[in-house]
Each structure stands twice: as C-alpha cells, then as structure tokens.
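Got a structure here, written out as structure tokens. Questions coming.
As you look at this complex, bear in mind that one protein chain is not there, while each of the others sits in place.
The chains carry the letters A and B, assigned in the order they are written, with residues numbered from 1 in each.
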Amino acid sequence: MTRYIIRRLLQFIPVILISTLIVYALVFAIPGDPIRALAGDRPMSDAVRETLREQYNLDDPFLVQYFKYIWGIVTALDFGSTFNGRPVTDIIEQRLPVTATLALVTLVIQTIMGVIAGILAALYRDRFFDRFVQVSTVAMVALPTLVIGFLLQLVFGLNLGWFPIAGINNGITSYILPALTMAAVSTGILARLVRSELLDSLKSDYVRTATAKGMKRTRVITRHGLRNSLIPAVTFIGADLASMLGGSIIVETIFNLPGLGQQVFNSIQGQEGTVVVGIVTLFVLFFVVINLIVDLLYGLLDPRIRYE
Amino acid sequence: MSETHRPEARGEPIDSTITPAGESTKKVEEASLLADAWRSLRKNPWFIISAVLLVLFLGMAIFPQLFTNTDPRECLLGRSRQSPSAEHWFGTDVQGCDYYSRVIHGARNSIAVGFIVAIGTFIIAVVLGLVAGYFGSWVDAVISRITDMVFAVPYILGALVFLNVLESRGVREVAFVLIIFMWPTMTRLMRGSVISVVNSEFVLAARALGAGPITIMRRHILPNSLGPVIGYATVFTGIIIGAEATLTFLGVGLQLPAISWGLQLSDAQPFLQTVPHLLLFPVIFVGLTVFAFMTMGDAIRDALDPKSKK
Partner (left out) sequence: MTESQTSTGFTPGTSPGDAPLLEVKDLQVEFRTKAGVARAINGLNFTLHAGETLAILGESGSGKSVTAQTIMGILDMPPGRIAGGEIRYRGDDLLTMNEESRRKLRGGKIAMIFQDALSSLNPVLPVGWQIAEMFRVHRGMKRKEARAKAVEMMQRVGIPGAEERAGDFPHQFSGGMRQRIMIAMAIALDPDVLIADEPTTALDVTVQAQVMRLLKDLQTEFNMGLILITHDLGVVADVADKIAVMYSGRVMEAADVYETYAKPGHPYTQGLLASIPRIDDEGGRLRAISGLPPSLTDMPPGCPFNPRCEFATDRCRTERPELRLVAEGHLSACHYAEDVYAGTATRTRRPSPTGAGMIDVSEEAPE
C-alpha cells in the first residue's frame, strides 16, 4: 500500500512535466507579442523592451524557457510573475479561496442531490418521483452550462430574487447559483448512475441472499445494496472534481466571481502566459492528487481491487 | 434402471437450437437490428420530441424566411430595447433591431459550426480509430498517447488561447479550433468500437480467406463499429453548438456583424436586470437546440445498442 502510494507519487513527476509543457507550449508558442500587448498603445523604447524580454527569458529557445520556469517552481516555489512584476503566487493566493469555495459548494450540492435523487428513483422505480428524476436529468445533462447559468440567473436571481445574481458580496449565498450551474450536468449524470447501479445491485444475488437471511428491507438496502452501488459514484465524483477548471472559467465569467477561472480568462486575453501556466499547473496538480485519492478510496470500498 | 451413473449426468434435454452463424444470417440480423432500432425509436417519446425540435431548428437555419420576413439588420436606434409586442414578438435589441428576426437568423451560424465540427471530427475519429484499432501495437500506442494528451487539455482553455490571438474569427476559424481540441473523445470511442469488432470471428474468417486490410476495414469493420459513433456524433453536434455559444459569449468566437446566439448573449448580459428578455430568448433557443441534438443522439445510441434492450 505504502509502496503503491510512493510509486504513484513518483509517476506524478512525468505527468506534471508533460502536461505543464503542453500548456506552456500552447500559451507561449502562439503568435503575438506579449510585450506589445502589455504596452498597449503607449510607445515603448527599445531598451525597455529588451530588458523585459531578458527578464522573462523571451529570447531563449522554447525548451530552455520551459526548464527555467520549472526550475523556478521546484527550487523556490517561484511561479514567475506578471509583466507588472506581481508574483503569480500572489494572484493565486488571492483568487484561490473563491474557486475553492465554488468547488466545495458544487461538490456538496451535486453529491447530495445526485445521490439522494438516484437512490429514491431506484427505490420508487417507475413511480412519479422516478419519472420526475428521469425527465429532469435529461434536461440537466442536455443543456449547456451557459444556458443553465443564465436560466438560474433569470429565474432565481431576477424573477424570484432568492439569490444574488453576480459577485461575491453576499457570503455563501453568492455561491449558490454558480455552484448549481456547475453542478447541474454532474448531478444529472450522478443521479442516473446511482439509480441504475442501485437497481442492478437490488437485483443481484447477494441482495437476495441478504433478504433470505431475514434482514429488514432497510438493512438490506443500506448495508448490502447501497454499499456496492456507490463505488462507481465515488469514481465519478472524483473525476468530476478533478476537471473543474473548464467549468470554472465559464461559471466565474457568467456570475462575475473573482476566482482562478476568471483570472485564467483575463490572463489569456492579456496574453499573460506566466499566470495562465501557473494556474493551470495548480489545476493539474490538483487533478493528479484527486485521482490518487479516488484510487485509494476505490480500493478501500471495493476489496476486489488490489494495488500492485 | 442402472445404479451406476456418472455424477455429472444431467436430466436436462439437449438443447436443439443451433446458434446462427455465417455471413448470410449476419445480413438478416443486421436488417432486423436496424428495423428493431427504428421500432424502438418510434416508441421513444424523447426521440419524437427531439425530432420535432430538430426539424424546427434546421428549418430555421436553412430557410429563415419561412419564420420571419423582417430584415434582422434593419435597425433603428430610436426603438432600442423595446419589450415584446405584437409588432416585435421578442422586442428589440440594443441597436433597435427586431429581436425575433435576429434570434431566428442566429440559428444558421450555430448549427453550421455544429455540423462542420461534427463532420470534421467524425472523419478524424473514424480514420484514426480504424487505424489504431485495426493495426494495434505501436501505431495504436502513438495515436492513443496523442489522443490522451489533447484530451487532457480542457477545450475551453485551448480554444481561448488559440482564438484569442486570431484577428478575425468567422465560422471557419471557430470550427477549426474546436475540431483541434475536441476530436479525442470520439476517436477513443471509435477505437474501442473497432477493437471490439476486430477480434470477432467473421473478421478472422475474412482474414483467413485472404482479404486485405482495406477490404476488411471497409467491408467488415466499418459497418459494424459505426453504431455507437453515429449516436455520439449527434450528441457531439449539440455539445459543439453549446461550445460555440460559450466561446462567442466569452468574446473569442464569432464577431460582429455576424448574427449569432452567442453574440446576442454577450450583448444582453449587461442588461440582465433591466431588459431580461434579451437574454431569455437566445438562452431558450440555444438550450433547445443543444437539448434536441443531445437527446436525439442518446435515443439513437440506445436504439442501436443491443444491450440496452429490455
């Protein structure tokens, strides 16, 4: 087990190197002059331009630039700085809480709603609630995040006025609509997943055995049926949590949340490559760590999985 | 009756049904599979709903004149941001253009991007999936690793970076960038589907008879592995329409003077509190279009999948 974890941690190194290299290449190999973008319409002397290019290693070959960047991260946790001289870690520190809160609220909402809806739909199969879950999950899964976000804004923000429409000035309630938007697709998938897994499980031989052992129905469902059917749900939730970057870019823009996703978007527009790479590297790290946790959890829940 | 019998003796009669095999029965099975699929589709209410919606939106994209006679570009600043009325069903937008007409005309660009990307991706997926799945070994390894790498980049991140540096962005540019970042999922699906067919007995039989790789791929593998990919391609068209609207909304997709739902959304967002209907109408149209494609794709996939039969 310990050896497995150590080996997995070692495997992180190439994964992180390769994925950051891809992002680095993506951001820095594109045409366009970041210095000019920075200067905007103001005239800039050649001397200043040279110093800036020097400072950001812009004249080195691409791979050298990349390794200097990685070296900085490894030796000094230096994620580089913006063209204005502001350290990227500073920006991350400031924006991380917003995105982390958003992710957490999303996770709670989708787990609770998805799992409970799935369980109830399976237990009351073909009854009204099941039909309702089936119909509403089709809509949840088939509507783009953008559309769900705007609809929630219009209905719950504007029409009913239950939650703030944008910004983060109202504490946790500010996060409700953005999190619901982020959670919508996953909640739908999760509800369907849990429903079909639980139905399979309730039809299984071991659940029949549990009934034949004289267990009460509630015990049969909770101890024998649910346990097995929630294993795939854990995997799904993990994978979903790990890939939240894409969603946070859209949602934070729609709801104007000053988080990492919005920062990535702004930095791309300002061609601030270092910031983009820094934040994406953080997400990649998060991604691999979550994946490891999910794998370990999976083994804990399902004894048939062995770590080798 | 003898007392000596082997313990494994079973009192069951020998099952006389013969499992159908061979090329001729295969054809019959296929025909009945399609007939089955069609029968189950017709009974699926989601299919009916999505089919009606699709006909509606495709009609809108191809013949917008059928839906409106008003010119979407005829704008009078004097009648800016009017509420819906008998004259202007959806009101007017910021520039004072008839919003109903603009929303109707917005269908074309969105659906065009959707189809172009879906077709482009479909071709890439089929070619790469066939080659990787059929030849296996290092060819598969190389294709799969590249697929994994592109798959790891969130499309929105890649598309933002690429599109941001383009000076002018039309349907072609947006479609191109979306293809670049969104081909992996379908390719993976195709590869898996091909692999499941490659090892089947009729392919081995064809190989034993001396058929070349091209013939085997075209005659045997392709027709038997396309089912799930076709279903997904339909879902995918919906995903792309959503993605295009999102990118355009974020300001890196289509540009004015193009008429597009994404542009309408980004124009309307600042007026969310004062003129909410400007946001509402394009949201409904994008939502229903994406919904129709995705639901249709799901229905097709279920109908083609023998395992989903009850």
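Simple rule for what comes next: a contact is a pair of C-beta atoms (placed from the backbone, for glycine too) under 8 Å apart; a residue touches a chain by one contact, two chains touch by 3 or more.
These figures come from a predicted structure and were not determined experimentally.
Although one chain is not drawn, the whole complex shows that of A:196, A:228 or A:266 it is A:228 that touches it. The omitted chain makes contact with just one of the residues A:50, A:93 or A:302: A:302. Contact residues of chain A toward the unshown chain are 204-206, 208-216, 219, 223-224, 227-228, 231, 301-304.
Everything that follows uses one rule, which is that only the chains that are shown with their structure count from here on.
Centroids built from CA atoms put chain B at 24 Å from chain A. Listing the residues of chain B that touch chain A in their complex gives 46, 149, 152-158, 160-162, 164-165, 238-239, 241-243, 245-246, 249-251, 265, 269, 272-273, 276, 279-280, 283, 286-287, 290-291, 294-295, 298.
Those residues of chain A lying in contact with chain B across their complex are 18-19, 22-23, 26-27, 30-32, 138-139, 141-147, 150-151, 153-154, 158, 165, 243, 245-246, 249-250, 253-254, 264-265, 268-269, 271, 276, 280.
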